[in-house]
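Heads up, one of the protein chains got dropped from this complex, but the rest are sitting where they should.
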Amino acid sequence: MSRTAADTRVLVEKSLRRRYRAERRFRIYGIVSVFVGVAFVLFLFSTIVGQGITAFRQAHITLDVHYDAAALGLDDSSDPALLATANYPAVVRNALRDIFPEAEGRVASRALGALVSVSASHELQRRLEADPSLLGSRERLRFLASADVDQLLKGGIDRTLPEQARPLSDQQIAWVDALTARGQLGLAFNKGFLSQGDSREPEQAGVLGALKGSLYTLVITLLLSFPMGVAAAIYLEEFAPRNRWTDLVEVNINNLAAVPSIVFGLLGLALFLNVFGMPRSAPLVGGLVLSLLTLPTIIIASRAAIKAVPPSIREAALGMGASRLQMVSDHVLPLAMPGVLTGTIIGMARALGETAPLLMIGMVAFIVDPPRGFTDPATVLPVQIYLWADSPERAFVERTSAAIMVLLAFLIVMNAAAVVLRSRFERRW
Amino acid sequence: MMQKAVLLSVLVAPAMFGAAASAQSARDYVTVVGSSTVYPFTTTVAEQFGKTGRFKTPKVESTGTGGGFKLFCGGIGVQHADMVNASRAIKQSEIDACAKGGVRDVVEIKVGYDGIVVAGSNRTATLKLARKDLYLALAKQVPDPANPQNLIANPYRTWKDVNASLPADRIEVLGPPPTSGTRDAFLELVMQPGCESWSWIKALKDVDESRFRRVCDAIREDGAYVEAGENDNLIVQKLVANPRALGIFGYSFLEENLNQIHGSLIEGVAPTFDSIASGKYPVSRPLFVYAKKAHMDVIPGMREFVTEYVSERSMGEEGYLADKGLIPLPAGELAKVRAAVLSKSK
Amino acid sequence: MSFSASLLLLLALIALGYWVGRSRSLQLVGGAGGIRRLHSLPSYYGILAALWCGLPALLVLALWAGFQDSFISRLVAAGAPAEVLAAGPAHVGLFMNDVRNLLAGSIASESASEAVRAAAGHYIQLRGIARMALTGLLVVIVIVGLAFARARIAPDYRARNAVESVLEKLLLACSTLAVFVTVGIFLSVIYESVLFFRQVPVHEFLFGTTWSPQTAMRADQVGSSGSFGAVPLFVGTAMISGIAMLIAVPVGLLSAIYLAEYATRRFRSWAKPLLEVLAGIPTVVYGFFAALTIGPALRGIGESVGLDVASESALAAGLVMGIMIIPFVSSLADDMITAVPQSLRDGAYALGATRSETIKQVVLRAALPGIVGGVLLAVSRAVGETMIVVMAAGLAANLTANPFEAVTTVTVQIVTLLTGDQEFDSPKTLAAFALGLVLFILTLGLNFLALHIVRKYREQYE
Partner (left out) sequence: MSAAIDSQSSASPATPAASLPVAEGIKTTGRVTVDNPIICARGVNVYYDDKHALRDVSIDIGRNEVLAMIGPSGCGKSTFLRTINRMNDTIPGARVTGQMVMEGQNIYDRRQDVVQLRARVGMVFQKPNPFPKTIYENVAYGPRIHGLAANRAELDEIVHTSLRRAGLWEEVKERLAQPGTGLSGGQQQRLCIARAIAVDPEVILMDEPCSALDPIATARIEDLIDELRESYAIVIVTHSMQQAARVSQRTAYFHLGDLIEVGETDRIFTNPRHKLTEDYITGRFG
């Protein structure tokens, strides 16, 4: 070789600057990539929270109402049928007109009444039905303001726009300002968002129905997928002979874990709705579909947990004369349980956030009453988000983001539980 | 212990589920399907009804008028819808289909009027359109300008091509698919009158109606007309994002979104509450809800729901449906509808 | 509810069976002192006895619960008023719904008709009889099972083996469920697809370039021509997935490399979970975000540089989908990179390679098959992703290569075709199942390939 060590040194030195530049560049690409991901997480969360946090406060109007028999068109408060059909909006309008007597005529009166949510009438009806003796009396009550007023107070409506281009007229804005100045209108905690079902009126829309729907759905999912998933994992890890059938099962499970969720929706539609004739929009069917969806996740996680139990423990148990089943139930399963539970929680979290398959089985519908059972029509949180995201009213953007916050809160709690469980019971063999 | 727990859960969970699934539960709420145009009104009534009445809130799904009738006419029984929203009157073919499914007695409720608007984003100037312009812009085949007797594939790319007084923007219209009642009404109220500007086509109507329909009702499929599904809300959102496009939907959606979009003038008339109520706006049509009489006695709350629908506080001039953008029936007609419905639903 | 009461009763009987079996075995060998003479522990005899009386009883209970209602209903319906019977089975069904609603308390009894109230009374009476019969039957089954078990129990009877073989079969049954799910999916889409392909030829579906599934709903209607050429959907899906992969693969891979090879332990300990948060966010949230924030923002940017960007552009959906897939790629790549043995890195370092040279030319080269497998899995995920595209990608079936235009995807069309119009014989609805079949086969193929590659790679270093 003609080249000497000294030549090599010179050559190497010559290449160094270029190579270190490449090194630095590469490193920067890496950092940038990590920060792109992390920045997106922060951006997403801050956007959602920024848009949604306002939904937890809601404009309320305090009014002195007079249960005026004449306005209600009611002379006998003992007849429930009459109570149900009385003219409550008139009472609300009158209460407003007491403050703004200048609102004369049909148009002005309607505009004034539009400041208060229609739920005010329902509230009055409930009160009067509960206590018919209220008829003729007066009381001071706090009502929800309409969504437009709410948006105005939160700055969601631009006051500088021309009058036709915004939902509130100049006159209405003047009333709102006057009410605010009198201390009768202001933002307060939005209790209804967590305690009511869906509504066409943004100010009344809440997530309780969707939350209960999610709960019922997840109960079914858990009841089915957990025992079956664990049983399948035990069989595959501890009992299954190595043959073609086992291979087929394994390949199937891994494949199913990666099959698009919407395909499971098609299965649910064709099998549960069309063949078995189960009810549309029911949490029962949703839970069935989601349990098929989460089953592979749980099986895979449980298998990994079972596999992580060292063979020495199995040998020790078998060496004592335990049967395979005793070995599994007394030693392997208890040791693998934290891992199994972690996998189950993660699977449940995924099921909680799943939307697409539920669209296929009619869980997209306008459902006001929170479900009271597994066969009542229901939506779930993600579907509710989907429905609200499509609503034209601006106030629903805020609600959608707030519903997302609720959903993410649940997911974070579940994932945190999984992390804690894993770290608390993590064993090093 | 673990062994027994696993055994029990594996055994009992499927058994429980099987029993729960097979146990037929009674339906104690009203289900409504159908038009997306009527959907916002029916949901409002449903919600009011649910909040004030003793019954469960009806479940309302938005499926399009055509799809709704398919479900509605499927038959009698709890698994079939009780009511259907329709943005046009029921067609004879649907009456036949219903009869075939065993649905013979259907109560028609005319709930009010709705204008069909051709709307654009507030960021663009208001268009002044004639029905002929819309026909030329959207039909699959149009009369050849050189030889009007001859039909050619629609050659127009921009609005200016259609009518020199219009801007030179590309034609891009988001509108309802054939399953939609809005589409039927649009064909009837815009395309056919526009088409009839040519006397030979107008003459065709009496001679060869199916040919007339083929000529007038066929909408172009080369991308200028985008079938935007049944969700009118989505169209509104897309218009906001895409100011070049126009959208076809019901007046109520326009009213809810006046801060973002505005209606084009048709034959010189702007779509407003008053112009539609007075009949001056040419493209307006009645909206309907149909109810199965056979279900009336059986589904809890259905009769009460229908009664609520036709009550003064919902459909009346000052009712809550008017707040949602429905143009109420004139007082006289309302009284007639109400009387008819109440007597039929007994 | 009667069912849960019967279930409780049955559980009690099973417990009794357990106790009987257990004590019988002990009694045979003369009390606790003689346990050594038993083949199995007394509790196994108990479980076996419980299984013998419990399994058939559970089966009977499940069947009974499944058929009781329809059986009683038929009996009650037979007694329905003549005019209802004459009106046909649909009306009888409605009549029964009324009866059930009355029973469930959904309607007040005073508003129900005389016939309905009578039928409800009849129903309650029959149900009472059925419950008693069921209880009796369960008790008989349990007693027979128990007697049988008690007779079989002997000190040298292998109770444990018998119990375990039953349990093992149960476990086996659970594990085969996955296969049935796959078969079920396949069957449920294939049936409708075959119906579809009878109306629309396969080649037209797979190679046609116009997608406009708007067939006329009625005979008197002139709809669109209704063409079912799915190529625009495939192209749209490919474009959005392609954009997503263009984002996710470099970012995911580079961040995996950075976190695995460069980052300090502390940085890694907070950056990695933060990245993985992206994988846990529901897709509907991404969809909302893409439709409301990213789409309009892209449009604004496009406008400012004079580009014509549709608000539901393929770019917006692809971008957000790419972000969603980042953690998917990065955690798989991380696994693969950390699986590369340190000795290979040492070899390169010892030659004087810089860190990036080692990574690019040795570590990545070694991990390549695994990474490719991971990327394929990510592709299958992008192809099947639904909510983001439903909310952000639009419905226009444009056949275009321009990412600024709106396109539609297979999953969007499935959702659009199946939400709403629910008639099961129109090619429109069936087309959704054909699309589902294509999607299923495509992702199944991708997954199969990817898992094969990943598995093979893992074996290489184990």
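Order of writing sets the chain letters: A, B and C. Residues in each chain are counted from 1.
Going forward, a contact is a pair of C-beta atoms (placed from the backbone, for glycine too) under 8 Å apart; a residue touches a chain by one contact, two chains touch by 3 or more.
If you're wondering where the values come from, they're calculated on a predicted model, not measured in any experiment.
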Shown chains touched by the chain that is not drawn here: A, C
Residue among C:Y349, C:F404 or C:F448 touching the omitted chain: C:Y349
Identified contact with the non-displayed chain, of A:T8, A:S133 or A:S312: A:T8
Residue ranges of chain A at the interface with the undisplayed chain: 1, 3-5, 7-9, 11-16, 19
Those residues of chain C which, in the complete complex, touch the missing chain: 262, 264-265, 341-354, 357, 361-362, 365-366
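As a convention for this text, only the chains that are shown with their structure count from here on.
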Chain separated most widely from chain C, comparing mean CA positions: B
Best-connected chain pair, where connection means C-beta pairs in contact: A-C
Cα-centroid distance, chain A relative to chain C, in whole angstrom: 19
Whole-Å gap between the CA centroids of chain B and chain C: 34
Sites on chain C at which at least two other chains make contact: 167, 170-171, 174, 291
Per-residue multi-chain contacts in chain A, two or more chains: 227-228, 231, 234, 325, 364
In the complex with chain B, residue positions of chain C that touch it: 3, 7, 47, 54-55, 58, 61-62, 65-67, 69-70, 73, 88, 90-91, 93-95, 97-98, 100-101, 103-104, 106-107, 113, 167, 170-171, 174, 210, 212, 214-225, 291, 295-296, 299, 310-312, 394-396, 398, 416, 420-423
Partner chain C, residues of chain B touching it in the complex: 3-4, 7, 10-12, 15-16, 18-19, 22-28, 61-64, 66-67, 70-71, 75-78, 91-94, 102, 177-179, 184, 213-214, 217-219, 221, 223, 226-230, 237-238, 241-242, 294-295, 297-300
Chain A residues touching chain C - in the complex, by the definition given at the top: 12, 19-20, 22-23, 26-27, 29-34, 36-38, 40-41, 44, 47-48, 227-229, 231-232, 234-236, 239-240, 248-249, 251-256, 258-264, 266-267, 269-271, 274, 292, 295-296, 299, 323-325, 349, 352-356, 359-360, 364, 382-383, 385-386, 389, 397, 400-401, 404, 407-408, 411, 415
